[in-house]
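With one protein chain removed, the remaining protein chains of the complex are shown where they sit.
Order as written gives the chain letters A, B and C; numbering starts at 1 within each chain.
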Amino acid sequence: MTTESAVADPTTGGGGVPLLHTLNEWQRRVPLLQLLALAALYIYGLSTIEGFGSQRVLYAILVNASLLGLAGAGQTIVVLVGGIDFSIAAFISAGNVIIAELCGTDHWSTGAAVAVALAVGVVGGLVNGVLSYRFKVEPLIVTLGVSALLSGLVLKWINGSATGVAPAWLGKLTAANGTTFGIGIPPVVVIWAVVAIVIGLVLTRTRAGRNLYLTGVNQPAARLALVRVNRTWIYAYIASAVLATCVGILLAGYSGSGNVTIGDPYLFQSLAAVIVGGTMFGGRGDYWRTVLGALVLSVVALLLSANQLSSAAQDMITGGLILVVVGLYGRERRLRDRI
Amino acid sequence: MSEQSQVALEVTGLAKSFGATRALRSCSLRLLAGEVHALMGENGSGKSTLVKILTGVHAPDSGGYRVGGRAVRLGGPAAAIAAGVMAVYQEVLVVGPRSVLENVWLGADGVFRRKISEADKRERAAAVLGELLGEAPDLDTPVEQLSLSDRQACGIARALVREPRVLILDEATSALDVATRDRLFEAIARHKAAGMAVLFVSHRMDEVDAISDRVSVLRSGESVATLEAEDATTAELVRLMTGAEHLTDIPEGGAMAHRTGPAADAPVLLRVRGLRLRPDADPVDFELRAGEMVGLAGLEGHGQDAFIKALWHGPAGEGSVTRVEVGGESEIRSEQRAAAAGIGYVPRDRRGEALFGTLSIRENFSAATQDKDTRFGLLSRASALGRFAEYRSGLKVRMGRESDPITTLSGGNQQKVVIARWLARRPDVLLLNDPTRGVDIGAKRDIYALLDELTARGVAVVMLSTEVDEHIELMDRVLVFREGSHSTTLDRRSLTRQSLVAAFFGRTVTSSVAGSASPDGDS
Amino acid sequence: MNALDFLRGLLGKRPYAFAGLLALLLLVVNTALQPAFLAFGNWAAVLASFAPLAVAAMASTPAILSGGGGIDISIGPLLTLIDIVIVANLLPNGLTSPFVVIPVCLAIGAAIGAVNGALVAVLRFQPVVATLCANIVIGGLATQVQGDTVPSGSTSWTKDLAGSFGPVPGALLTIGAPLLIWWALSRTPFVKALYAVGGDDATAFSAGVNVPKVRIAAYSLGGLYAGIAGIALMSLISEGAASMSAQYTLLAIAAVALGGTSLAGGRGSLLGSLLGAAGIYLINNLLNVVRVSTLWSTAIYGAMLLFAVVVGAVLTNARRRAVA
Partner (left out) sequence: SKKSSDSTSAGSDSSSSSCGTVPAAKYNDTAGLIKALGSDYTAAYSGYSGTVRKSAWANWEGKKSGTITVGISESQLVNPYQTLINTALQKYLKAQGYKVIDLVSTNEVTNQISQFNQLITDKVDLIIYQPLAAGFESVVDKAAKAGIPSISVLNNVADANTVNVVPNAFAAGEAQAAALAKSMGGKGTILGVHGIKGVPIDTDTFKGAKAALAECSGMTLDDSIYTDFSPTTAQTKVQQYLAANPTKTIGGVLEGGPMTTGIISAFQKSNVTVAPVADNGLTKGGVAYWAANQSSYKGVGLYNPADGLAQAVTQVAKHMLDGDGVKASDIVINPPLVTSDNLSKFSKSSFKTGDASTITVGDVGQTFAETSYIDGFFGS
């Protein structure tokens, strides 16, 4: 009792909903929806708020996004490699205080002070990376511990009060009315653009970056595929700490003086930038997306500020908006697709 | 087959697409109560998709579904289980940290309401596991502490304790060792007699021969034929699966009958001295020659896995692994060293140790050979693609675009990409840890042919396989492991099913796989 | 050597044992340095100041156990919100009876938890994303409810919760309630289902477990516990300020991790979180007892936390490796 029927050409493809599929394909490569969200918010601002298109508004958004985006750079790297870094705030504060104290109070040269700050970043990131990798302790708790340790040490060093003032030229870097080589763009924006290009390229086009993804997606497989998983993990944490320290240095210029809590708001905000951008734990996403995330959040902040809502309403709207934006593209796979 | 047999489950004209991929085009299938119905098809032909539709995991785009003569619509696996349809899936699905008992009874209770008493659960779990494993493991040990085979047995027991009307095994035997598989077949025979319908998905002809009453074939998402077991010759099945005639002329004694083994003066590439796999086991000595193809066999967990891993990352305990090269010798102590010395390793657990799930096919392929794609410090996409093209055609990888996620490939095709990753390093010694698990007959032949070509060029291959036929067809010699020691070596002349399986049990008398459907009283 | 092996065996089997030993050790040190610490009269005060962190840690646990990256970083704002609701809305309107206040708080907590759970399990948001947004929104809500000045108030039973009911320290109730609820739930299949879903959700789904229902229940349970934590906090400080929102979230999760619960889900226990919280509380207390130079205390706290988790990992992982 044999039944047999004719069979079509044995290839997959064809049929389905081609347009939707193509869009999906695109979204996987390019953060289309993130761009769309950003454009929509900006246009909303243009149409509802007088003067929203002005250069002043644009630069305010860009300066804010630059600091946020730089703070989110390290977090992006760590999230891609499959970890998380809750010590970013402490490193930002440390970088900030070190510059202000050493330059402002102890009259060191800026170069030497920056070197010390970066060294602190390297050592701190190393501790984060080594402890979490070598002993397989949850990165969350290691980074919280390092965070407390570092802020404690900084606090002790300055005996509880930051007194220094940052060098004036540092302040010009982050001024919204600043110029870069005579061109009327705030230097911090240019710095951010350069950093974004470099990190973006490193992540997507170099071995170090590829190793980051491989490790983040599947650590045992990466190890078997000859990735030096331990190095990759540790370098990622070092990169995160160093980048955070750099943000601290920039913030010293921004605010003009040292402040041991200056990094605190950046902890969840930078994580939010990563998330809004669409970078997910374990190897999905890239730094371009975080850049968009930071821009989206900064536009939202400006819109809320322009509407003069109460702080409570601002929070509720921000939280809701993030959820809506991320809901467009950043959701998990269905359970049934994972069997 | 009696026309009066009761229809346990029937589907007609099922279709299912994932994005642009049409996994099922038109699939019809009728399962009768009391039959073992084998389902065969190439990798990616839609078998697992069909299984997932049958169990409510996926909803079909169109098509009819009847259980016991009544049309049903399933909202999820729970509904299918309630309707009496339960499956063991292609991947080993267990909850590692939870106990054997919990794993076996997973999903049997409601979220807040208990449906079966604890005592009943213990009793029935022990009985079913006893049936499958000879002796039930401690029901309170976490499943992750069991061997892969025993873990899969727990997954199978999960289906059996629920006494489904229709049992579906989707390549569920590929993770089982020979002894457990034989006991499973016995159990199936008993349940079949009690009226259970079994849908049996496998790429292994011997297994299909051993237990099935009828065989259906899927090709590119369409059901092309259903044969009575006696009509289902390998040649006919391969013809139906591929829709082509050229593969049917497999020579007598297998495709590799022409193999003669390495030349007598072939240089030694790898030397193992006094390698102790377990503190209480005898040390192993071994030499691997260029152009040789060596199989590693034994019951699950008897040392062959530890052995092949020791060749890759060096001995965990006593002993030494030395790579012999023209320039001198180097001892293998880490995977980095092994790789530098021209050794390649294809791991066993695809999902856990080889696949980068969210990354593309190209990125998965080039993971271990990034140095070859680096131009001016940047990775070159074109270079990786160029290298991949060669393996893609050689291994006949069936795929969409290279930039698609690897997860869009079927299991067998994923495996081909993983193998290609290592071939691309052009190793002198290739270590393969059960590389054809879940690979269809056609693809297996592609891989065999490739290995043959490699060994002809002087590459040495060490391959662990759980498939008896593979050893017989392919290997120049087979090392059989028993209780952590190397117990026997069988060379090409003395390799038969009987001798090999007997060696697994440390015996010379036989319990052949082909005979396993009729139990021959060894236990 | 034998003692060490025994210790490792114990830690391997019971991940919370390390936190237990750590807490015990710290308790002994605390008491040795200052016998009055364990004096019966001191218990009520000690437990009352321990309760909010302890319950917050337990509140963070079910979401983490439920796996799939499960985490609830809205616990801190949620318990703050509940605290504020009591002092700003309930007490001033004469709703002082525990039979009104407690159910209302638990209901708010569980409802918000259920929303988080639905975002995660039904709408498939990553848990960090969903609960980070919840964190921000609830923080805003707390600011809204709080109003322009920080509201304060108390009533007799809340004072007793921070003190004692007769000889029984009130905080025993707030700390004991989550444990009791957990114990009751472990008599049903829920707790096992939770561990199974957390261990491997795809497997659980394929076996017919109602994964979304389990996850939503887990987040609701966390929210319910946050309700209890809010009551404990309100009893202790008799006021509610939205600015406290940030305090407990990360500390509670640190306590969970210290308690041997894997943030990957499926492994760990509620008791571990309680013991982890006790460890953190006692480290802080020890710093007070030995009167470390105040400027050093944060650094020493960080160092001790790191030391504790590393020692715990060394002991536990060695055992795990031996097993594997």
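Note that in this section a residue touches a chain if its C-beta (ideal position, glycine included) is under 8 Å from a C-beta of that chain, and two chains touch if they have at least 3 such contacts.
Remember, it's a predicted structure, so these values are computed and weren't measured experimentally.
A.B. asks: Indicate each shown chain that the hidden chain touches within the full complex.
C.D. replies: The chain that is not shown touches these displayed chains: A, C.
A.B. asks: In the whole complex, not just what's shown, which of A:Leu36, A:Ala176 or A:Ala208 touches the removed chain?
C.D. replies: Hidden-chain contact among the options goes to A:Ala176.
A.B. asks: Which listed residue, A:Leu33, A:Val120, A:Leu155 or A:Leu203, touches the chain dropped from view?
C.D. replies: Residue touching the absent chain, from the options given: A:Leu155.
A.B. asks: Can you tell me which of A:Val165, A:Ile234, A:Ala294 or A:Leu321 touches the chain that was removed from the display?
C.D. replies: Touching the chain that is not displayed is residue A:Val165.
A.B. asks: In the complete complex, which positions of chain A touch the hidden chain?
C.D. replies: Contacting residues on chain A, toward the hidden partner: 49-52, 54, 56-57, 59-61, 63-64, 104, 155, 159-163, 165-166, 168, 171, 174-178, 251, 254-257, 259-262, 264-265, 301-303, 305-306, 308-312, 314.
A.B. asks: Touching residues of chain C against the unshown chain: what are they?
C.D. replies: 34, 36-37, 42, 45-46, 48-50, 52-53, 143, 146-150, 152, 154, 159, 162-163, 233, 236-239, 241-244, 247-248, 251, 281, 284-285, 288-289, 291, 294-295, 297-298, 301
Everything below uses one rule, namely that only the chains that are shown with their structure count from here on.
A.B. asks: Looking at chain pairs B-C and A-C, which one is connected by more C-beta pairs in contact?
C.D. replies: Higher contact count goes to A-C.
A.B. asks: Could you tell me the distance, in whole angstrom, between the mean C-alpha positions of chain B and chain C?
C.D. replies: One centre to the other, that is 44 Å.
A.B. asks: Quick check: what residues of chain A touch more than one other chain, meaning two or more?
C.D. replies: Where chain A meets two or more other chains at a single residue, that happens at 336, 339.
A.B. asks: Provide the list of chain C residues touching at least two other chains, using ranges where the numbers run on.
C.D. replies: As it turns out, chain C has residues touching two or more other chains at 202, 205-206.
A.B. asks: Can you list the chain C residues touching chain B in their complex?
C.D. replies: Its residues touching chain B are 188-190, 192-193, 195-196, 199-200, 202-210, 213-214, 217, 266-267, 323-324.
A.B. asks: Which bits of chain B are touching chain C when the two form their complex?
C.D. replies: Against chain C, chain B makes touches at 55, 57, 76-78, 80-82, 87, 89, 93-98, 102, 106-114, 144-145, 158.
A.B. asks: Quick check: in the complex, which residue numbers of chain A touch chain C?
C.D. replies: Residue list for chain A touching chain C: 86, 131, 135-138, 140-142, 144-153, 155-156, 159-160, 268, 271-272, 275, 280-281, 310-316, 318-320, 322-323, 326-327, 330-336, 338-339.
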